[in-house]
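There's a structure below that I have some questions on.
Note that this complex is displayed minus one protein chain, with the remaining chains in position.
Think of it as A and B in the order they're written, each chain with its own count starting at 1.
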Amino acid sequence: MRKRLVTLLLTALLVMAAWPITASAAPGGTINVYNWGQYIADGTDGSLDVIAAFEEETGIKVNYVTFDSNETMYTKLKTGGSSYDVIIPSDYMVGRLIAEDMLEPLNFDNIPNYQYVDESFRNTAYDPDNLYSVPYTWGTVGLIYNSKYVDNVTGWSSLWDPQYAGKILMFDNCRDAFAIAELRLGYSINSSDPAEYQEAANLLQQQKPYVQQYVMDQIFSKMEREEAWLAPYYAGDYLTMVEENPDLSFCLPEEGFNMFIDAMCIPKGCTNKEGAEAFINFLCDPEISGRNMDYLGYSTPISAAKEYMDPEVANDPVAYPDAETLSRGSSFLALPTESTQLMDSLWLTVKTAGGNTSFYLWSSAAVLILVVGLLTIAKIRKKRRIARRGCSRRPENP
Amino acid sequence: MKSKWLSGPYVIWMVLFTLIPLGIVFYFAFTDGAGQFTLANIQRLGAYLPILLRSAWMSIFSSILCLLIGYPVAYCMSKASPTRQKIYYMLIMLPMCLSFLLRTMAWVSLLEDTGIINNALRSLGLSPLPLIRNTGAVILGMVYNYLPFMIMPLYTVLIKIDRRLIEAAQDLGCNQVQVFTKVILPLSVPGIVSGITMVFVPAVSTFYISQKLGSPGAVLIGDVIESQFKGAYNPNLGAAMSLILMALIFLCVGLMNHFSGTDDEEGVATL
Partner (left out) sequence: MRRFNKIFTFLVFLFLYIPMILLVVSSFNQGTDMAVWKGFTFSQYGELFRDRSLLRLLGNSVLVAILSSLIATILGTMAALGIHAMRGRMRRIVLGVTNIPLTNPEIVTGVALALLFAFAGTMLKINSILGFWTLLIAHVTFNLPYVILSVMPKLVQMDPDLAEAAQDLGCTPFQAFTKVVIHEILPGIVSGALMAFTMSLDDFVISYFVTGSDFVTLPVEIYNYTKKPIQPKIYALFALMFGVILLLMVAMNLLQLRDLKRRRTKLTQRREPSR
């Protein structure tokens, strides 16, 4: 037994000794890329392996790490202890990072492919002077519905239609959920007025009885399998879903909708800025961007890339709506911290309200009283026992 | 008494990597975003009390259910032949090695209205059942996930019970039920306590399960704390919540230890 333990230890040590050797030793240096999970073509289903192609072309090794939300990425950056060279957050998070001075200005001389980026994606609201970010993807948030069961969908109000109770899905993310309510009320999705938040929360509260579940990634299987009929989600993902279930349709609501841009930035504390810029430049190459988007399904900010894409997707009005439709869209901006926190606590009230809260309070109180009673009884008995025996030790085992 | 010092390295380790981080949690709980001392986080907790209690109740219920399910299994395991025991043992451990997320997702696709079970029912001409998006489904998820943590300590305690004690009890005229209640059950108390601790404690702070299996309103305290770090970015409130949660857990575990008679003063000291 012990011998086996020793061999196990030894092999483990050997493996560890070998580890750093395989990790380092790249001629062009190393860059750490921090991106959403499953947010780059990785060679699956015959797509282009973007990172491998980059490594081959430049000799720079990529450590590719993922996050599951803008906020976890932010927490991680804020905590420190690790350095990243390229991050790909969404618009409002870019704005926040700029405001908190957490980004390095880019050297556009090293990013010649920036010339391909469409004019409409330059000087965006979150980075008005175009100093810190280069767009990676963009897309719209619309209403996905199953035309077999649902018709006459023109706006967000369908998500409040009692007719579809139990078949409606909603974002499990307070910013996106509030945006929908705010759009219905005709407010700005970047409002920071507490009264407007309260109204939006009330509206979401009204919707709750009809909601099947608050979800994110499960939307795919639920919509494809017709577990649910109506859900707000990203246009690019609708294109993936419709391949599985042709009855699904997509609508950009009349009240307006959210348009997102995910952008590449270099955070402060990066160790290989040139390598990072080379990576950003590589992703802006029209061919790379086109083939990458073909896999992702989201829209590219580089019109020249459409040449390399599946023409059906490149001409799809869902992925690339006309300018008139797009004018109804608006994108998220960074909100003040107090507003985010207020929104989150309102969101939590929406989610938890209606439950049997008083039941839990009363039952807990009852149990507490019972426990205290039992404790005192036990104490009294013990005292008596000690008094009787003069000793509290149990007899030893024979 | 020299062996007391064997726990030296452990104590140092825990001071470094548990108590200092705990200090950080305290610091966060009593400061605001700018690092100023405040009690506001603690005061805001009242609103979250029902969620906290709900989580506690659900995990207490799951631990009891785990005990009721796990005890017969552990007993059956301990009675099997040594080779069989080994096989059972590894079969219990195996599910725990593999992704909890994927296994929960598998339950979702089993239980949904258009999931495997209901589709099967439908094809048999039966009416589908409401299997998901209720409290029962969350309890099922918890029991499924934490059952091995109950079976393991029960089993390790049960195999060590001296056969002669049971025989002696039988000789003294106990029937099977009495043997169980008077001999086996009291002797397996340390295992029960360990098992309940290992199920109850992680179950209170669990997240994800209720998001996937619960109804839209079924939010557990673990989800709320997670959202403080991921959505609202209010780590101060999150830290305050986790302190309260910790206090609640210590209270529950302490009470359990007290009533199981495993307190120090009783001589059979254990957790």
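Here is the rule we go by: contacts are C-beta pairs under 8 Å (C-beta built on N, C-alpha and C of every residue); 3 or more make two chains touch, one makes a residue touch a chain.
Everything numeric in this text was worked out from a predicted model, so none of it was measured.
**Q** In the whole complex, not just what's shown, which of B:Ala47, B:Ile116, B:Leu172 or B:Leu185 touches the removed chain?
**A** Residue touching the chain left out of view: B:Ile116.
**Q** One chain is left out of this view; which of A:Asp91, A:Glu182 or A:Asp237 touches it in the full complex?
**A** Checking the options A:Asp91, A:Glu182 or A:Asp237, the one contacting the hidden chain is A:Asp237.
**Q** Out of A:Asp68, A:Glu100, A:Asp151 or A:Asp193, which touches the unshown chain?
**A** Checking the options A:Asp68, A:Glu100, A:Asp151 or A:Asp193, the one contacting the hidden chain is A:Asp68.
**Q** On chain A, what residues meet the omitted chain?
**A** Residues 1, 4-5, 8-9, 12, 15-16, 19, 23, 30, 32, 34, 36-39, 42-45, 63-69, 72, 75-76, 79-84, 216-217, 220-221, 224-225, 234, 237, 244, 269, 271, 397 of chain A touch the chain absent from view.
**Q** For chain B, enumerate the residues touching the unshown chain of the complex.
**A** Its contact residues with the unshown chain are 1-11, 13-14, 17-22, 24-25, 69, 72-73, 75-77, 83, 86-103, 105-107, 109-110, 112, 114-116, 119, 144, 147-149, 152-153, 155-157, 159-160, 176, 187, 190-191, 193-194, 197-198, 201-202, 204-205, 207, 221-222, 225-226, 229-230, 235, 238-239, 242, 245-246, 249-250, 253, 264, 268-271.
The rule is short, and it goes like this: only the chains that are shown with their structure count from here on.
**Q** Just curious, how far off is chain B from chain A if you go by their C-alpha centres, in Å?
**A** Averaging C-alpha atoms per chain gives centres 29 Å apart.
**Q** Quick check on the complex: what are the chain B residues that touch chain A?
**A** Where chain B meets chain A, its residues are 33, 47, 49-51, 53-54, 56-57, 108-109, 112-115, 133, 211-212, 215-219, 224, 227-235, 237, 255, 258-259, 265-268.
**Q** Mind pulling up the chain A residues that touch chain B in the complex?
**A** Residue positions touching the partner: 69, 71-72, 74-75, 170, 172-175, 208, 211-214, 218, 221-222, 225-227, 337, 340-341, 343-345, 347-349, 351-355, 357-358, 360-361, 363-364, 371, 374-375, 378, 392-394.
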